[in-house]
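One chain of protein is taken out of this complex; the other chains stay put.
Labels for the chains are A and B, by order of writing; each one numbers its residues from 1.
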Amino acid sequence: MATEHQIELMESAARAQEAGDELRGERMIINMGPQHPSTHGVLRLVLELDGEEIINVWPDIGFLHRGDEKLAENMTWTQFIPYTDRLDYLAPLANNVAYAYAVEKLLGLEVPPRCQYIRVVCAELARISSHLLGIGTFGMDVGAITVFLYTFKEREKIYDLCECLCGARFTTSYTRIGGLANDMPPEFLPMLRKFLAELPATIAEVDTLLTRNKIFLDRTRDIGVLTKEQAVDFGITGPILRATGIEWDLRKAHPYGGYEKFDFDVPVGSVGDCYDRYLCRMEEMRQSIRIIQQAIDNMPGGAWNAPEAKIVLPEKKAVLTKMEELIHHFINVTEGLNAPSGEVYFSAENPKGELGFYIVSRGGGTPHRLKIRAPSFVNLQALPVMAKGHMISDLVAILASLDFVMGECDR
Amino acid sequence: MADNTVNLTIDDKAVVAPKGMNLIEAAKLVGIEIPHYCYHPKLCIAGNCRMCLVDVGMPKLGADRKPEIGSDGKMVVMFGPKLVIGCNTTVADGMVVLTKSPKVVKAREGVMEFLLINHPLDCPICDQAGECRLQEFSVDYGKAESRFVEEKVHKPKKTALNAKITLDDERCILCSRCIRFMRDVAGQDCLGFIQRGSHSTLTCYLGNEPKTNYDLNIVDICPVGALTSNDFRFQQRVWFLKQTKSICPNCATGCNTVIWSREDVVYRQTPRDNNDVNQCWMCDYGRINYKFINDPHRLTTPSVKSATLGQRVNLTWPEAIRQVVDKLRAAKRDSLAVIGSARATTEELYLLKKFSPSFAAYIPRVGTGDNFLLNTDRNPNAAGAMLTGFSSDYSVIADGIADGKIKTLIVLGEDAIVPELLAKLELLIVLDILPGKTTEAAHYILPGVTFAEKSGTFINAKNRIQRLNPAIPPLVGTKPEHLILSALLAELGGKRYATIQEVFADMTRDVPALAGLNLSKIGDSGVEVKS
Partner (left out) sequence: MTVPVELERHIDEIVTHYPPDKTRAATLWLCHLLQEYFGFLGDEQVLWISNKLGLQPINVWEVVTFYPMFTTKPHGKFHVKVCRTLSCELCGCKNIVAHLRKKLGVGLDENTTDGLFTISTVECLALCGTGPVMMINDETFENLTTEKVDAIIDRIRTTGRLDAQPLPMPLAAHPLEKRVLLSNITKPGYTGSLADYEREGGYTALRKALAMKPDEIVAEVKNSEIRGRGGAGFPCGLKWSFLAKGTGKPVYLVCNADESEPGTFKDRQLISYDPHLLIEGILISCHAVGAKVAYIYIRGEMPGGAKILQKAIEEARAKGYVGNGVEIYVHRGAGAYICGEETGLIESLEGKRAYPRIKPPFPAVVGLFGCPTVVNNVETLANIPHIINKGSTWFKTMGVSGSTGTRLVCVSGPVKRPGYYEFEMGKLTLRQLIFDVCGGLKDGRTLKGVIPGGSSMPVMKADQIDVPLDFESLRKAGTMAGSGGIIVLDDSVDIVGATLNVAQFYAHESCGQCTPCREGTLWMEKMLHRIERGEGRPLDVEMLYEVADNIDGKTICPLGEAAAWPVKAFVTKYREEFEKHGG
């Protein structure tokens, strides 16, 4: 909550003061959220308003805090994977992938090419899914309700793809340490190809509806501007950072998981306003389609799990009929795989920004400390700077353009 | 180099080991594990599992009988042509031991593979899972894949070795620990191997089953699930169990134990290492005697025998304390006696004694002992009772009740005075855990806790004070006795003790033998006190 602040006299307030006592306005402190259709999740904002104008905004987070990082200390590496689904729950596959790579970095384990490519497909699908939602809700928040329906129709197809791939629409828990839960089923690739064929049309439709729409432009241009310096100071990552004009994408800057083999562009904005952020996300979706297409066209065959029999669970048939496999399955599941002691940090370019895992291991099957660098947590810091001086209705647009997820922010 | 130690190197770590120590123990000194099955520090060496094979070399001596130095400036070490077993190799000056060389790694993989080819796929139903050395060493030292495609050797499964133990011969890895224990420690040579080769099978002769009071120790020392305790069979997976260090309350030996519990239920007890008390063994009688902790008949609420209603009425704790205190205030001090149990902790007895300096006795308890662990004195804390001023002769109190001199009696955990005498009392206050004749006769019942639910100390027959730790919280409705007693004492004008540490601190002042001690100093192994 706000403590004593210096109250700056804004222009309107000055005018009001000039106008005399009749128009002398009081600063209002009102509460927005945690339950609010436009706060994108359980976010509470304390607004200090002068009429319509935002003097200050204090985000009050923590309503979705579930103690993930502490929970991680009491469970095995593999048991934590479902918890990663629930971080950025709009792109669960991307979180699964990032966590798997982080633990594999600790173990010094390389996954085979097929696994890498499948994970790339997953991460990009997650990006598309997340941006579709971000743009859809953005449109809806500023009044373009139809856009929401169009994007969600495509998202539904992504959920169907997830269900085909790993059995769950939403909480995928698809990756495993050293590989994947299962290989792509034979129905998956045809389904994916069909989806990729249909998606550009929807993106084009959304583009037509929004990009040159006067109302949309008025609502978003020069609203919520974030400068490059501010972005770097706050540690912003993801589309928000790139919208300010800084070309920084972890898939290009520190390639991981085979991304160096793919041909794609990184959209960069110039102004850093809501409109730029919208444009970045739209273009990222188009680039993701490119990446997925390359991945499925060049999908390697072979194993989809690392050949590390002490890390990866043996196949079920062997577990039920062979002694060593039964024992290894048993110990792997009950005590966790034996990680070496050490510390690693691994981060991935998630739809919302840089999702990082800082893992401290003291050896054994459970982490000693698992710190999650959540992009939404960092990005949300910039909200006060971006919102100051704007009106409440602009705040809605700014929040939508930040596209954060409280699950990730609060953990 | 002192006269009784030896310098050697294990995996490039310098080790100073006592003369005569074997390599497994020497490696433990520097935190290196040499895996083993048949070796046990308290049993004779068998050397049959071959899991502890290590590479041992001695410095090459030149013609001058001094170690040769090689071209790299280091001592030239001659390694033996074969690996040797660590359990049967004694440390020697200048010895170089490798426990992780490729030869050793391969040997361990080989032995693990051999142990597993005929092993049944019982993990999902085997009690040993979670504390099974076959599992642990397979993951740590063995290969992850099986290449055995033949038919496994089949042997008798799930046979009753005796009423307490189930034997599964397919799981047995023939380490012979149980045979050596029964023969050399328990004193009944009844187990052996029959048949030959891969068909060797552990058994006992029909009619000559293990019949000692120490049989269940073979379940502890069996590295796999071949010997399992029927008492614990299928009760709980061990990784769910919390381990609490405690002391067995069944006789004056005071074997060091571990109580295994989960969510307020005790599932089993096992012995704990203490070379001054019980080495690493405990007797079956003490081991099995824990079921009373979770007995459904436990007393769970204070109560008063209502004269008007003619029946027992439950009270809340504050009300019970208040009523008891009122009654005690009215009672004459010199007609107040206390009977403390020598199964109670020293702290409880110390507090109890404050109620009656003149009439305080405990009930001696004698049973058959053996010349190993079971003491004829079946009270765990007779020494504690005596130190805190309790007499072993309770007939004085019984007589006092009979001729009306004693009108008020507080009983802590005993059922010794006959109901006819108890009926003569004006005020009988009983602290106990289970109903009995005394609780039936009691005016006030204040439910206490078992040894598994409290902190406290016992002093054993060799004057060793040892510490109890609570494994589970007091059963709902009960209170640890020291809290009950100190509440009563406080209301009667005495000191209010908030914690057991405070009780102990006062006790060390009033009992000279315990001077200078505290519960931390007693630690896990206990401390010898002067008598």
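We adopt the following convention: a contact is a pair of C-beta atoms (placed from the backbone, for glycine too) under 8 Å apart; a residue touches a chain by one contact, two chains touch by 3 or more.
Everything quoted here is computed from the prediction, not taken from an experiment.
> In the complete complex, the chain left out here touches which of the visible ones?
Spelled out, the missing chain touches these shown chains: B.
> So one chain is hidden, and I want to know which residue out of B:24, B:91, B:107 or B:324 touches that hidden chain in the complete assembly.
Only one listed residue reaches the unshown chain, and that is B:107.
> Would you indicate which residue among B:26, B:56, B:85 or B:282 is in contact with the undisplayed chain?
With B:26, B:56, B:85 or B:282 as choices, the missing chain is touched by B:85.
> Out of B:189, B:295 or B:528, which is the one that touches the chain we can't see?
B:189
> Just checking the interface: what residues of chain B touch the absent partner chain?
Against the missing chain, chain B presents residues 45-51, 53, 81-83, 85, 88, 106-107, 109-111, 113-115, 117-118, 147-151, 153, 173-174, 189-200, 203-208.
Note that in this section only the chains that are shown with their structure count from here on.
> Can you check the complex and tell me which residues of chain A touch chain B?
309-310, 314, 318, 320-328, 330-332, 334-335, 338
> Please give the residue numbers of chain B that touch chain A in the complex, ascending.
113, 116-117, 119, 121, 123-124, 129-130, 134-136, 138-140, 142-146, 148, 239
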